[in-house]
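I have a structure here, written as structure tokens, and I will follow up with some questions on it.
With one protein chain withheld, the remaining protein chains of the complex are depicted in position.
Letters are used for the chains, namely A and B, taken in the order the chains are written, and counting of residues starts over at 1 for each.
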Amino acid sequence: MTAMSTRGFARLASGAAGTNFGYLDEQTKRMIRRAILKAVAIPGYQVPFASREMPMPYGWGTGGVQVTAAVLGPADVLKVIDQGSDDTTNAVSIRQFFARTSGIATTTSTAAASVIQTRHRIPEHRLKEGQVLVYQVPIPEPLRFLEPRETETRRMHALSEYGLMHVKLYEDIARHGHIATTYAYPVQVAGRYVMDPSPTPKFDNPKMDDCPALQLFGAGRERRIYAVPPYTRVRSLEFEDHPFTVQRFDRPCALCGAADTYLDEVVTDDRGGRIFVCSDTDHCEERRAAGHRGEAA
Amino acid sequence: MYVAVKGGEAAIANAHRLLAHVRRGDPAVPELGLEQIAEQLALAVDRVMTEGSLYDRELAALALKQARGDLVEAVFLLRACRTTLPRFGHSAPLDTGRMAVRRRISATYKDLPGGQVLGPTFDYTHRLLDFTLAAGLPPPPPAEAPAEPDAPMPRVTDLLADESLIEPSPPEQPGAPVGDLTREPVSYPTGRDTRLQALARGDEGFVLALGYSTQRGYGRTHPFVGEIRAGAVMLEFVPEELGFPVPLGRIALTECQMVTQFKGSGERPPQFTRGYGLAFGGCERKAMAMALVDRSLRARELGEEATAPAQDEEFVLAHCDSLQATGFVEHLKLPHHVDFQAELELVRRLRAEHAARQAATPPMLQEAAE
């Protein structure tokens, strides 16, 4: 056996059991935890943190995973959703990551979870006190597409200089008669910082306001953590003559009949056939278990 | 009846098994050993170590094997491993003047103390495919010369420094903190230490293209290769409890010092300035490109107008990392149907409103409007 392969076997023997609870080392967790505490104390402000290189790609939830790993304890029950569903591949992959690295209990039930990591949706089921909702965030800076420079956007936040954002939204109104932002719709938190809610559809924005759960946001590639404490005012930006409105679907969920949820459009054939079903799969299943039926069920 | 898709878990597990099978390829072909990769694909290993920020040939070879030769993927594997390693501190400054040199060339002097040493270079190979290599024939043995163990080989930049023609190396600041972008988030403007770290870890293709752009006039610096030297340098570490340097071993490095023009300013007389590049192993192209971009990024410090991409610190540092770039580009593969649905709904509504406006307009006016 050569020197190289001997070392390889030694590593193999120590294996994955050698990694810490929740993958991150304790020093990294402390750094992230300190950032979370300041994020909670300064709602909507993006706290820079030394994001680590995780064993999954940037842009695939490394920020959310680091926040979750820093928060999670042995008593927690974790739910992971992507696009509202527990079953999409990346949600499955992240759930497995935590099950493997922390031995944590997992669930698909919103009500049973103490920590929920999400990408692009807020569960339909109203969250409750004691729960933590962790968002995966690709671009945390709400002003980024108006001003690409970090040095500039930082100054704009420091001075509460948010006029540019209103100008952008108003240009939409002039051109289309509507605000044409349908997801990642900017909000103002506790009357101060303008914040990106992550690419959730604006349908979900009202759920962020006065929410009983703590909302934490992790952007790994962009190295930012921010937060909305429970029971905090979260206002979607709007104009007096163009108040904020959310998407409405002109039909109910084809599976559970819910008329007040966000729907996925599913193409069922190549002749224009399509049905609309709840994007929140857990909510939809619960409703069906309770006897609710839609037209395709 | 419609049933939503399930079974992501099984699909992922099966994809991993298939990947392992495909990685191995035809089992009739012998399996690659890590030593074969480390020895015979040495420059790929060097690049993975450089961009992976981890000097470990065995782990880099393993990463390359596991990544099926995909360099960016291999860098990713090595970085993910690096994060789990304890950090003891930073090394003492390397003295590349004491390098055991295998290659050393200067474009600024025809001859110089220590001479020009070509070393194992592709430079003057005629790029013809070598079918003797395909046949696996052994190469002829290298030419040998008597060893000159103590022949001095001063750095070219030190030669120029004697006349103050070139800016001196920044003075050593013992005990000054050394930036580490893996430990603290970058805040702009940042220091040259952090910039050099970002460039060393940066994607070779990106840094190369940026360096090239400066030569084509996007922030021109009139560069000369003052010196490229490659070889082995002793790495030393000062443990806090001992207080004196302890040698850790030699590492292979390539260093490039670009000598560039500077017209001088009110405070500073005309003088050559420098750009610096350093990479693990034989990553010469990377070291050169890095030196060009390093010099361009010093525009602000040298009072030059910064107008080109290569002079824009925030642009370069925010986009040079291949893992950040590939992660975010490739994340577009993830489902986005919730956002897409939101856009669909809006486009349908806008189209309906547009159609309604068209219908409400008399045909004569429609024609006139076109």
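Side notes on the structure shown:
By our rule, contacts are C-beta pairs under 8 Å (C-beta built on N, C-alpha and C of every residue); 3 or more make two chains touch, one makes a residue touch a chain.
As a working rule, contacts and distances are computed from a predicted model.
Missing chain, UniProt protein name, picked from "CbtB-domain containing protein", "NAD(P)-dependent nickel-iron dehydrogenase flavin-containing subunit", "Phosphonate C-P lyase system protein PhnH" or "YjbH domain-containing protein": "Phosphonate C-P lyase system protein PhnH". Checked against the hidden chain, the listed residues A:146, A:173 or A:190 yield one contact partner: A:190.
Residues of chain A that touch the chain left out of view are 20-21, 26-27, 29-31, 33-43, 45, 47-48, 70-74, 129-130, 154-155, 158-159, 190, 192-193, 212, 214, 227-233.
Here is the rule we use: only the chains that are shown with their structure count from here on.
We define each chain's centre as the mean of its Cα atoms; on that basis chain A and chain B are separated by 32 Å. Within the complex, the chain A residues that touch chain B are 2, 4-5, 7-8, 19, 25, 48-55, 57-60, 62, 82-85, 87-93, 96, 119-121, 138, 149-151, 176-178, 180, 182-184, 199-203, 221, 223, 247, 249, 254-255, 262-266, 268, 275, 277, 279, 281, 296-297. By the touch criterion given at the top, residues 1-2, 4-9, 11-12, 33-35, 38, 58, 62, 76, 79-80, 82-84, 86, 182-189, 314, 318, 323-324, 326-331, 334-339, 341-346, 349-350, 353 of chain B touch chain A in their complex.
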